[in-house]
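Worksheet: the structure to be examined is printed underneath.
Missing here: one protein chain of the complex. Every other protein chain is in place.
Labels for the chains are A and B, by order of writing; each one numbers its residues from 1.
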Amino acid sequence: MMHPAFEAFSTSVLPILDIAGTAVFAVSGALAAARERLTILTFMFFAAITGVGGGTVRDLLIGAPVSWMHNSTGITVCMVCALLVWFTPGRLWSERAVDWFDGMGIAAYGVYGAAKAIAYGIPPVPAALMGIVSACMGGIFRDVLAGVPSIIIRPELYVTAVALSSCSYVLLTKAGCDTTLAAAIAIFAGFALRALALLKGLSLPHYRK
Amino acid sequence: MMHPAFEAFSTSVLPILDIAGTAVFAVSGALAAARERLTILTFMFFAAITGVGGGTVRDLLIGAPVSWMHNSTGITVCMVCALLVWFTPGRLWSERAVDWFDGMGIAAYGVYGAAKAIAYGIPPVPAALMGIVSACMGGIFRDVLAGVPSIIIRPELYVTAVALSSCSYVLLTKAGCDTTLAAAIAIFAGFALRALALLKGLSLPHYRK
Partner (left out) sequence: MMHPAFEAFSTSVLPILDIAGTAVFAVSGALAAARERLTILTFMFFAAITGVGGGTVRDLLIGAPVSWMHNSTGITVCMVCALLVWFTPGRLWSERAVDWFDGMGIAAYGVYGAAKAIAYGIPPVPAALMGIVSACMGGIFRDVLAGVPSIIIRPELYVTAVALSSCSYVLLTKAGCDTTLAAAIAIFAGFALRALALLKGLSLPHYRK
């Protein structure tokens, strides 16, 4: 059911985006476990649910086999990230540094999710949403389970950066742009917006009626 | 895999129930975002997750393709509702008025969910439960993400009204009643019970042992 053009693309750029996104999310899950002073097993649980959670929801929605059920790379990356965070000193993982890696992860995953949805024949609007789901749902699971306010409630430009990345990929490819070029531009745009948000504290206006 | 009788029914009454339910839930999601003073993007996110969340879980459970992945109407309705709530004055959306629309939405969606499950060959008991899942799960997602006590914990007759609507549709159609007539009776019954709950504060007894 996979489109042939996607198969070619999927042997070059996409696996790297996938692993990059998964690793970044897994680390942020393990760090949430560290903040709560949890155990090694819960480190792994949080790394897994944050790392593969978004992609799992996307795969279920688009009707694809859930990727980590058939290929152990994703889940192995999560376990390695959990052990890494557990065994290294906490000060290595400054919140600031993680935010920057996370910014790259969400931009990459926003594109990856949209690209996979398109490959499964999903129309543009829901495909762009699948990029957002891929990049944000793992973090939402992490926050709900840790009992902290979810990322989607933060006014800061976070989901917006993912949306920029995911929507611009969909628009560029629909406009006939080469998939690899479109991915590069879209990831750069999403990451640049997130970087601006981190540096300047940019945020969306709140509802005030 | 869709039953032919359902296909006919599905071109008349069901799409209206579906849109009505989705719109009402989307508005309630956007209003939850308004109460938390969130941003336009989170308005959309809450509208979407409340509007299509219940139907998504139902589709995954009964093994149907997730509807909003293949037809953009549902998700477009959610976006329009989010913009509507964002751009209109808050006093237009009195809690009381929303409760009444919501009462119609849950009664309609309880029937729609059960009817779709039956069309996919699900037996009566789980089919009736699919009506409840369709109508209530979006609201549960909304409440968990907003960090407020879930609707299913409220003693007020809410899930009960959905259950009445969904179960009476299943029983009437099993008894040989015409689907459109069964839908009309079931929606009326569910809405009437919810109306009584709103007017008289009817609620189920609490556990007291």
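One rule holds for everything that comes next: contacts are C-beta pairs under 8 Å (C-beta built on N, C-alpha and C of every residue); 3 or more make two chains touch, one makes a residue touch a chain.
The structure displayed is predicted, hence computed values, not measured ones.
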{"item": "Residue among A:Leu41, A:Val80, A:Leu181 or A:Leu196 that touches the chain left out of view", "value": "A:Leu41"}
{"item": "Selected from B:Leu31, B:Ile122 or B:Leu198 as touching the chain missing from the view", "value": "B:Ile122"}
{"item": "Of B:Ile152, B:Leu181 or B:Leu196, the one touching the omitted chain in the full complex", "value": "B:Ile152"}
{"item": "Options A:Leu14, A:Ile62 or A:Leu145, residue touching the unrepresented chain", "value": "A:Leu145"}
{"item": "Interface with the undisplayed chain - residues on chain B", "value": "60-63, 122-123, 125-126, 129, 140, 144, 149-150, 152-153, 155, 159-160, 163, 203-209"}
{"item": "Those residues of chain A which, in the complete complex, touch the missing chain", "value": "33-34, 36-43, 45, 48, 56, 60, 65-66, 68-70, 72, 75-76, 86, 89-90, 144-147"}
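We take it that only the chains that are shown with their structure count from here on.
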{"item": "Rotational angle, Cα trace of chain A fitted to chain B, multiple of 5°", "value": "120"}
{"item": "Chain centre separation in whole Å, for chain B relative to chain A (CA means)", "value": "30"}
